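Let me begin by handing over the structure; questions about it come next.
Just one protein chain is left out here, and the rest sit where they should.
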Amino acid sequence: MEKELRVGMVGYAFMGAAHSQAWRTVNRVFDLPARARMSVICGRDESKVADAATRLGWEAYSTDWRELIARDDLDVIDVCTPGDSHAEIAIAALEAGKHVLCEKPLANSVEEARAMVAAAIQAQAAGVRSMCGFNYRRVPAVAVMRQLVESGRLGVVRHVRASYLQDWIVDPQFPLVWRLQRDKAGSGALGDIGAHIIDLTQFVTGQRITGVSGLTETFVKERPLPSAAAGLAASADGSGTGPVTVDDTALFLARLDGGAVGTYEASRFATGRKNALRVEINGSLGSVAFDFERMNELEFYDATAPGAEQGFTKILVTEADHPYMSAWWPPGHIIGYEHTFTHEMRDFLEAVGTGADPTPSFVDALQVQLVMDAVTRSAERDSAWTEVAPALAEVAA
Amino acid sequence: MEKELRVGMVGYAFMGAAHSQAWRTVNRVFDLPARARMSVICGRDESKVADAATRLGWEAYSTDWRELIARDDLDVIDVCTPGDSHAEIAIAALEAGKHVLCEKPLANSVEEARAMVAAAIQAQAAGVRSMCGFNYRRVPAVAVMRQLVESGRLGVVRHVRASYLQDWIVDPQFPLVWRLQRDKAGSGALGDIGAHIIDLTQFVTGQRITGVSGLTETFVKERPLPSAAAGLAASADGSGTGPVTVDDTALFLARLDGGAVGTYEASRFATGRKNALRVEINGSLGSVAFDFERMNELEFYDATAPGAEQGFTKILVTEADHPYMSAWWPPGHIIGYEHTFTHEMRDFLEAVGTGADPTPSFVDALQVQLVMDAVTRSAERDSAWTEVAPALAEVAA
Amino acid sequence: MEKELRVGMVGYAFMGAAHSQAWRTVNRVFDLPARARMSVICGRDESKVADAATRLGWEAYSTDWRELIARDDLDVIDVCTPGDSHAEIAIAALEAGKHVLCEKPLANSVEEARAMVAAAIQAQAAGVRSMCGFNYRRVPAVAVMRQLVESGRLGVVRHVRASYLQDWIVDPQFPLVWRLQRDKAGSGALGDIGAHIIDLTQFVTGQRITGVSGLTETFVKERPLPSAAAGLAASADGSGTGPVTVDDTALFLARLDGGAVGTYEASRFATGRKNALRVEINGSLGSVAFDFERMNELEFYDATAPGAEQGFTKILVTEADHPYMSAWWPPGHIIGYEHTFTHEMRDFLEAVGTGADPTPSFVDALQVQLVMDAVTRSAERDSAWTEVAPALAEVAA
Partner (left out) sequence: MEKELRVGMVGYAFMGAAHSQAWRTVNRVFDLPARARMSVICGRDESKVADAATRLGWEAYSTDWRELIARDDLDVIDVCTPGDSHAEIAIAALEAGKHVLCEKPLANSVEEARAMVAAAIQAQAAGVRSMCGFNYRRVPAVAVMRQLVESGRLGVVRHVRASYLQDWIVDPQFPLVWRLQRDKAGSGALGDIGAHIIDLTQFVTGQRITGVSGLTETFVKERPLPSAAAGLAASADGSGTGPVTVDDTALFLARLDGGAVGTYEASRFATGRKNALRVEINGSLGSVAFDFERMNELEFYDATAPGAEQGFTKILVTEADHPYMSAWWPPGHIIGYEHTFTHEMRDFLEAVGTGADPTPSFVDALQVQLVMDAVTRSAERDSAWTEVAPALAEVAA
């Protein structure tokens, strides 16, 4: 019989809403060894968190994450806060024996991430599980990409071409929300969206980024102070301006340990690109290309097909034999952004329910953090080549 | 304070699952004057309906729709059965004072549809509401199309070009499921998917189809008998074959009452097209084009723009100022098929909650039925031109 | 050693310029058994035809097509005039023993087309060749489509979906050029662009259209008189208006002799579509889709590929092993509209140079004419189904 896992979630903004939709849906759609119970939602503002509990479907709410973790009627802590509190909350939760699902990026610094990995490894010995929420791994088309590389259909991977482009702060009057403040967010485009393409390409290729040459830029250096920060939208409050302390864009070249080279770009200034996470991988036998704005499609080029028939095949990834899709609708009935979270919760419940470690692990997430750190340091040193150590070696040491 | 509407749903297969996902989600996302309560799910097979209740999140189940309608603790009956039982269930529900949401096509014949309209009009006098579930009207891009035509941006509409293409029965060994039997389904591609493009184009253009020249074809006339029919997928049971009694494809030319001409095509034999509902409308000042397989996109051509800059603009319909979208995710974070049902429930709850009539009404759905009937009759008479009467005139008469 | 074929061309407007570019280029690019010599260009206005001769590269000019045909130093007559003079010129040329390349549509009526076929058959006995210029057959992607159908890759063809959409007369102030006058052009969209999709789909499928249900419409019935007609562009001269005597759009349903059904649409009122000749063919094993505005691409769906990898493959038809392409540039270096004429001249010279009959023959072109005639007659009789006789039977009889 299926196990019940009682979830306490910290945070109720954009990620909180997305996670709630996923927790609410996952067991309605997938047959799993564990069932999530939406027990407690936690946030500092009582009126808002109470509203969120009602609206999003949580049984109770709390205004103190320490109290949440101290409860003995919860099994899972889902961390959806800004990055500056990830380490503290996740480590406390792990130490309290709670399974942890932590939003990405894992932390605001390599140091914090290392501490989290240490806590995760210690907890793991007691059967406590941890996972970082790189939800784009759960796009069915991305999972197919992984399968194609893994099964050798692309041959030797030569090129990785990854960009994650948005445009929500192009207007210089857009206010200084928390995502534009280094102390809250750790970094700007790099950690918010660059982290996704770093993780995704390492996941899909099975290769690790070993070195980078980076460049970052902040195009708009001063912005109006915000009246309130509601997700990505916000308005100025008229009380002056403040400095933008994070990158608007981060670009880097990379080498991967299987011999591939890569270009990476994360930007919030790509006018007209709304959530354009794009990845193309070229191998000796084939290529794949993906654009999140058309997330149900994958383009696959098979260089072993008859010459006159070669081309990029637009696979509509909605067939029952595509990853995750047998649980949903008939072919051609597409899914959306929120499904990536439902799939994330599916994989989490599947692993925890069967006593296995879910992926991506905190170690995987530390690897991403090490790349981001190398990009930042390279950018500070005139793009000088900067090596990226393997997280596993760190952990072993 | 918001009103509670207790829903009883008949049917638990493909449409039942889609409606359940929508009922479960709608009040979590939209602020509405009424709240849906998933009270009772109804189906004939007790074991299956009990499972469905648990899995889909209904409080109780019933194996008898008459019993369901007789209950006084339900406010809404949601009809998700095959077309042959729509009329009987919907009329009984309306007579019992229940608001009715009925899946499309409204009925299996014009005669049934007329009876349903009569019942709806009678019930309406007592404040009982009825709606037919043409969910594709609720695609945000379709709603934008409607706005563009309505506000005059397309000028005088000249051309309607609509097709709904699938390929799930191309294999002659695909078994004879209920959708291929006239007594259950009424018609084949025509009623199942052709109905959608008839309704959608009449909705978007604000014009009524006044006459048609039709052609239908059944490419595979005999199929294996099915062992069980699970949604669109099924397997043969080895016990012989039976005749396909519906159309595999239906094509027709049309004239609309605003002067436009149209081509329409519904097919289940369009190899490679999975759920390709495509509509293009050309007007004297502009055009729009839509493909459901990319349902978050709308192409809009503005012939009043500077000449050298004209072109089809691919609008990513995920902005907060697009219909329905402010409730969802940030721009570029796309939605999927199931959201059309969530929007349908939103519009239903909004209307019923405020005491208004939701659309499309049973009269609108009868209009679609009249077109389908004319196509069938034209096809039977060598494609002879066949007039389509206005449903309103019928109703008035 | 290669044979020289001295060409006399009648007409110097749009088609005259396109043919000249092709005659000028064909032997520079292809190795052929015959070499075209651009001997004489012919037109009624001496000043204009003299200019055209110089600009387009003809050795001499003539103002009288009868004189042209009477010359004994010409081998080929290339007919690029409006349709009302095709029959007279082509028949005279054939009787004078000249090979004839005649622009499409072959004639302005079935009667004329029959007379041309009779002349062609008589001339053929003396080794005189004739061909009709359906240039879109020479698009490499279209040739690949033909190969795919012919080799069985599509299986049994079920659906033909063809449209040819333009928008150059959407503006009601666009003047009454010759293409809008029945006595000059024979018909409107039907003969000008509809002829192409009729020929192309019969060519690609290898099937003949056996019956149609048609509908035509003239949206703008009166237009300003033109000051001068220069190709497709023209300006009004302020001297009043005249009636449009041809169709603005022609739509029809069709059955083909291999069991396929089809929808066809030709329009000059499809705002935003400039030269959108689109064809999709669905078979039991695969599909192809083509859009001339992206003429270097062909979409091919192979339903025999592994299920999870199926999709429309966008073949960039620029490889050396694609038809016609080895003579041009490296892969990915695309070609354009004018190349269809260069390929047409290539095929003409190849056939005539080796003493073979080029295709499409006048009989093939008569078959197209019979379909157009049936569409017109059906449209006049309320879209009643109208059979199309096989041209070959006519010819044999």
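As written, the chains take the letters A, B and C, and residue 1 is the first residue of each chain.
Note that in this section contacts are C-beta pairs under 8 Å (C-beta built on N, C-alpha and C of every residue); 3 or more make two chains touch, one makes a residue touch a chain.
A quick note: this is a predicted structure, and the numbers were derived from the prediction, not measured.
Residue-wise, the contact with the chain that is not shown comes from A:217, picked out of A:51, A:217 or A:350. Across the entire complex, the residue among C:238, C:306 or C:330 in touch with the chain not shown is C:330.
Note on the undisplayed chain: of the listed residues A:81, A:287, A:318 or A:376, the one touching it is A:287.
Considering C:45, C:222, C:293 or C:380, the position touching the chain not shown turns out to be C:293 (whole complex).
From the options C:10, C:40, C:56 or C:189, the residue with contact to the unseen chain in the full assembly is C:56. In the full complex, chain B touches the hidden chain at residues 144, 300, 302, 307-316, 319, 321-322. Where chain A meets the omitted chain, the residues involved are 158-159, 161, 163, 165, 167, 170, 213-215, 217, 219, 249, 251-253, 255, 259, 261, 263, 265, 267, 269-273, 282-287, 301, 303, 310-312, 382-385.
Mapped onto chain C, the footprint of the missing chain covers residues 14, 18, 20-21, 24-25, 28-29, 55-57, 166, 168, 231-233, 273-276, 292-296, 316, 318, 320, 329-339.
Definition applied: only the chains that are shown with their structure count from here on.
Chain B and chain C touch with mostly matching residues; of the residue numbers seen at this interface, over half occur in both copies. Averaging the CA coordinates per chain and comparing them to the mean over all protein CA atoms picks out B as nearest. Between the CA-based centres of chain A and chain C the separation comes to 55 Å, rounded to the whole angstrom.
Note: centroid distance chain A to chain B, computed from Cα atoms, is 36 Å. Of all residues in chain B, those that touch two or more other chains are 273.
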